[in-house]
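Every protein chain except one is present and positioned as in the full complex.
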């Protein structure tokens, strides 16, 4: 660890190495997906099916770059590290390592409610980081509010409300492997807050305390930070969010971890962009593994993407250095794709940069 | 047996275990399919291709459930155990075990004409069960009538007439394995009734005594129980059945065991629903393995589904307990799918809950 | 040999066994295909993609059968053994065995110009056989005529002119294996007739002596037997043949052995049937392996099919008995498919018996 194996040159290489390093139950948890993994796999196949259009001899690409500005903050490329629970599962530094990698590479970082480091520790260790806070609504509104206030006072610049996981996904690999959180890894930001309800059915047990549109309306009143809604997969839900004054959307199926048999995020993206108009920030995650995937997402209407599992994999293999390396690889791949498709800036990327049968 | 292996958490796990437990010929018989298994496989791939549509922040899902009422009887979910011959092949309790599991989980149970337990034994061992009787018409109408009368007096609540298997399927794996019924497993309800005809060709040997529409019309006169026709794959046949006063249909290709190269049941379901109108009970089987499959079938027009081979597999692995566990898994998966798609009840599930490119 | 292994119950079983029995070069020759085998494989996948439509409770199937009449001769089913060169490669009896199997099962038999038994021997050993003669035009018209006269006097009932193989296919597996005809196996009917031309290119070497439409017109004048043209894959060629007075067509791509990257025969069949009208006998081969394949071909416009490689495989495994067994399997499978699709006779099979999305 803290050394990058010489044969690692793309994100898939980190994945391959991580599988040999992590214990089987941890691997099952981190890499896992809901039920049969149809959505997990489809996230990739649908990205793979998007084709890019090469252009040649384009003038003045020498000055190009892939910087992108979101809510007034400029990033070196249109990417954030996704909110990921329990990052200490992958390496002892956990979130404290990945936020530093993000800061070094000038990309965004989104801290999970279920982080294994506190809101404050993360801010302290990387004060220059461009950081957002991902919120899981708590059974009590007061507790929910406390989390928001802590994020505000620690300099987080946006709140990401995750709405697609009111219940645990049916993650059979994880169940079979008997995964449990090891000692010393827990959701430290929730220490002392009451959690799981009781009940005999999925409905009774979980859905009784799940947030709904009213909760979101209430949340909108509580903070002046931008709020993004994460887990949007239907244009009608996107419109609802806009009407409630939400500032941005994240098209996500949680990396295929919650509801299987859903479409891929990339295939619903255009309809969601169309539903909310040209200006609302729309991000996308689930399956991003190459710089060319970022290019495709932007061409189809996203402003930026989030990176999930590979962050764990890189952490497990080479700690924060690995995460920074991952980010750099993605940037080089994105820039290469842009240059070869004749795009000098992220703003130049649009649907015409994709190949569709002439 | 009678203990659930710790690594079993979905129906595919039972299948995997069962294959290691059962003798090769028995496995070949239970898991087998007609010819090259195209239809058997297609039952699954076509279900897999149906995509569900996630919805978020839906209000009042806390009170949801997946109960369903069929012919006046309420079930805990829209599912019955399919009629399955010779269940003692899988475990010594056979039908007596699975009917108890069905009763415990409050789902329906359909006893096969070819059961290895008698009509009366099944009723006695689970008097509270919601039970139906599946009828294979016998060469003699009198014998056929005797079976119906026995079902009536033992409290069976519907008759399921199976029409898609007038001949044995071409089941090569079973033939190659040389499967034969072991001592002590036989169609006890047919004891003493004359069976197979003679003849040199498929037509002469089998089709001479196969039931036809006239037989069905005659049957309709003989009982006041609801009659369902099992094995409907063509809208025109569905309409014929309705005209004869049949009370419900089961869209089925017998799990791909009889005629290969047929379409999957899920792909013909919408046309059959359209042919018979909105109110006639239409059930579906063949390939149901996940709670999300039940969700898809209902979204495309079914009122309930039947579960076939997995019942054998669960019996083989963990007896009646295994069957009950299977049923519970399916219910949890169905409820999770419903909750994530914003459906509080089975009545909320419709075509809009599926993803079709916007 | 001359005993059917107990685990053989479909044509694929014969293929599997044959591969273990035959020498590698012989296997490479018999099972081989042109170039990359795209067409060879597509013959199967396109047949597999055709779906049949089950019908239930059809009246009066008890009297059904699958007999078919071609050029005034009734066969027990719509099938002939295809013209296959050098059948002694597979077993010592060669053509003398397969013609007897065909006669026993009352199907047609087509003798190849390149047979390893003489025209007369075949007629003698199975005088009751319904036999056709397949003609490869010889460099000299006189030699060609001699072959026709021999067939006429030995009671062959039709001439099949093969037009799709003026050159050898690029059969790499066969080349790599270094296949050569063993001693004692040769085209005995061509003894003494001059063969291969010289030249440095495919064009100069082979095409200079290939038959053309004029040759066919000339042939039509030479005999009163029905003439069928084998290897028709384009509707325009089909029409040409009809204009020249040809009596029947065989839609064939030579089992994918000559020109790779062609479509499958089953996919061009409907257009060829449409081009020639409803009454001209149109046969099909290439990839027939199941009774259900015969059903599909007839539903899409064929009057009968020819069976190629499986004849070799069955011969290699169990001699004439194996061939007869193969034929019987196909008949049983065809009858089962017919009965389950509600067809009492071959005339009942039409496009409505196939499933197309409603």
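Letters A, B and C name the chains as they come in the text, with residue numbers starting at 1 for each one.
The definition used in the following text is that a contact is a pair of C-beta atoms (placed from the backbone, for glycine too) under 8 Å apart; a residue touches a chain by one contact, two chains touch by 3 or more.
A quick note: this is a predicted structure, and the numbers were derived from the prediction, not measured.
All shown chains touched by the missing chain in the whole complex, by label: A, C.
When the missing chain is restored to the complex, the residue among C:72, C:178 or C:192 that touches it is C:178.
One chain of the complex is left out; on subunit A, the residues touching it are 6-7, 9-10, 13, 48, 50-65, 290, 292, 296, 331-333, 335-341, 344, 355, 357-358.
Panel shows subunit C; residues 35-36, 38, 163-164, 166-167, 169-170, 172, 175-176, 178, 201-204, 206-216, 229, 231-235, 237, 240, 253, 258-263, 267-268, 271 of it touch the chain omitted from the view.
By definition in this document, only the chains that are shown with their structure count from here on.
Chain contact topology: the protein chains form an open path, each linked only to its neighbours in the line.
Relative orientation of subunit B and subunit C, expressed as the C-alpha superposition rotation angle, is 90° to the nearest 5.
The mean-CA centres of subunit A and subunit C are about 60 angstrom from one another, to the nearest whole unit.
Per-chain Cα centroids separate subunit A from subunit B by 42 Å. Touching of two or more other chains is recorded for no residue of subunit A.
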